[in-house]
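Heads up, one of the protein chains got dropped from this complex, but the rest are sitting where they should.
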């Protein structure tokens, strides 16, 4: 009966949310604060170099609200790379004041719901760029995890492949309408983290996040089948701008 | 099938709830305490100046109960303004004793459910004042986030636009009856925070909050379709009255 | 369609639960401990004086279990009074060791489900005593918040007024049977706190709480429509007996 | 319509779970550590003396996993006794390092579902021993709280007394089959704590807990109607063996 759609995976992603422990920061000496920021900047430069070498991608953001202060997003070929990056932050001087309120581990995923080509999938135009994406440099980011519902009559995983394809088509149409304003990266996390997917949106206007999500919610894919985790919104920090967040 | 109602957005809002860490406060020196309060007052004066210049709005409240001690509400043209305000509080001396138990990021939203005019919406009388509202100076505030339910037969997003309009009309009638006593600001937060809307109520009598919410709960819009987050109630702090809350 | 029963409100209530931070207490000097207790006793005497003047009511309890150590219940004419009381505790020396694990803000509520008199409600015998109650001096207290359910076929707010009245009548009959052993104070909290009602029970025998709640659960009002929050049980602390709780 | 089964109650129970704050423990002086353990041992001896006098019962256990390190179970004639015991632990030297991650307050309960005798219930053989039980000295303990479900068609409290009796009979048959290996103490907590019942199991083999719970889950009483809280498993600490847990 089980009739899953094939998926293709790319880079692994770690969304690493951090909170600055303000009293602990205030208790550091001036030297320790300088070390904390310069070590973190050095890590950020390493990450950028990896991106420049097309061996991964990276983004640093200030998150609004109480849920986090900072977000480091890194994409790499293997989970080991991401575990090492997380550990490097924790073991740096800044690691003494950077709490970890949330994180998300997932892998870039493309599903073949709407593919009909006979060509090998990964050779289709644009597929490699989507599997191994350079994170957009837009001003804003929005991240949220989600599930497909499995409740009573609203059980996504009991639908036929054809029913799912039909529903996803409607969903895709809305996404396409926003395509020139919002870049969307879907990462799969079944077996990797607590929700089934992570959604990372990039735009130069936070209103696009609201409009897109609002419109999609009336679509059957969301109305009947989507369950959402926390939403985190941030603004991109240009290289070298980490210091002002610590203050 | 998806048939959303168009919405129009105004200022962005950050409801920034804070708890005073009493032992940490007791450990500050007298000089640090003076600095903490005078810096915070200076920030509050800046925010007021912004309001005086019609470039945003601001309100400071004492919250009752264990959920928070203080609430800063700021409305601004862009998320960046709000992120900077939050950071300024965190980096001030008071930031060392002000924990962040909750916050809410949203944007003022008007929906066109009941509009029939052929005139451009934003030119209708009162619309601009509602999109870019000066926060009322009433004695009390009530804030809560909410969703429209998507469960089994009670799925708001599967209703037709006409059904939704009909249900919202009944809801609006109750609201209108309280209009001279309670000012209501609806902010949308799909794609911005964990619930779909924030509701901020202003009144000179806390009983109005209870009466309004109680009466609305029997209305189909709430009875069948509303899911509520935490309710936070506070009283307005007049400028210069922040110090006595710290003590 | 909305057909709410009219309610009448009396004093506002703050149930203020506190935990003693034992290591912080151990770190206070003997002088600070003396100050902590004598200041708190002075506050308790103020509250008692308010009760003696019929301008409010007050009760102090030791709570069993990990959820809290102490409970201060105060009833006052306005939310401002309660916010000031909470602040006075926080700003006292004891405030440095009294964490706030829970609280509840609500207002005494009488509903007119079973009233048929043509007389003005508040002039009926006993009504004023119930709207502005002097908290019983029984040995034990039980507090819990609750909602009426709004799920599928079990949606309290979609019932007609007549159906609700019928169900509440059965509920009242059980309550009446316990009336000489258990005093019940219902406070409404729609628009004020996270649940719809608070229930405060007073008795000289904790078994009465169990028997009453158990029996009511088989009643349709509870079986189909009640959702319960945490239950907190305590014993009354006579004036001057706060010190032994700190130790 | 309400048709509850009569229950009979015995001793009150406090399950008091504790976590050792390891850094705080390491910061105590050698003298303080000695005092912490010897004071706790003295309390345990008092409790044992109470049991020897048949005025209550007591048990001390090491809990496996992160949820707790220690469990003190005490049974006493009144809630006041248990509140005093909890306070004595908190105010002892050990109280500075013993956090309270969980607790449960309840009262021994026998229900008359299967009783047909015309004799007064409490005079039936074995009833007094079950109402005022000396806690078994088996090697292992398992505790969990539970509710009877009240959802849609699976509403325990809407069943007739006869239906409930029939379902409980099947449940009892499984329990009887384990009777020589597992001792079960049911404590009621409606109106006393957050769940409706506490279940405390005693055995010399932890596998018995798994087998019993597993088998019962297929029984209608559990399959359709049981909702379970956290499960805590521990091993009994013989008198004088508290010290090695602190280390």
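Chains: A, B, C and D, in written order; residue numbering restarts at 1 for each.
To be clear about the criterion, contacts are C-beta pairs under 8 Å (C-beta built on N, C-alpha and C of every residue); 3 or more make two chains touch, one makes a residue touch a chain.
Since the model is a prediction, treat every value here as computed from it, not as a measurement.
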| item | value |
| --- | --- |
| Interface partners of the hidden chain - shown chains only, full complex considered | A, D |
| Identified contact with the non-displayed chain, of D:5, D:28 or D:64 | D:64 |
| Residue, one of D:9, D:55, D:80 or D:154, that touches the chain absent here | D:154 |
| Which of D:5, D:20 or D:186 contacts the chain that the document leaves out | D:20 |
| Those residues of subunit A which, in the complete complex, touch the missing chain | 1-4, 7, 9, 12, 14, 16-17, 21, 24, 78-80, 82-83, 86-87, 90-91, 95-97, 100-105, 107, 150-152, 155, 157-158, 188-194, 196 |
| Contact set of subunit D toward the excluded chain (per top definition) | 20, 22-23, 26, 62, 64-67, 69, 140, 142, 151-154, 170, 174, 201, 206-207, 209-220, 222-224, 228, 230-231, 233, 235, 245, 247 |
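The rule we apply is simple: only the chains that are shown with their structure count from here on.
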| item | value |
| --- | --- |
| Co-neighbours of subunit C and subunit A - touch as defined | B |
| Subunit B residues counted as touching two or more neighbouring chains | 151-152 |
| Touch-based graph of the chains, sorted into line, ring, star, complete or other | line |
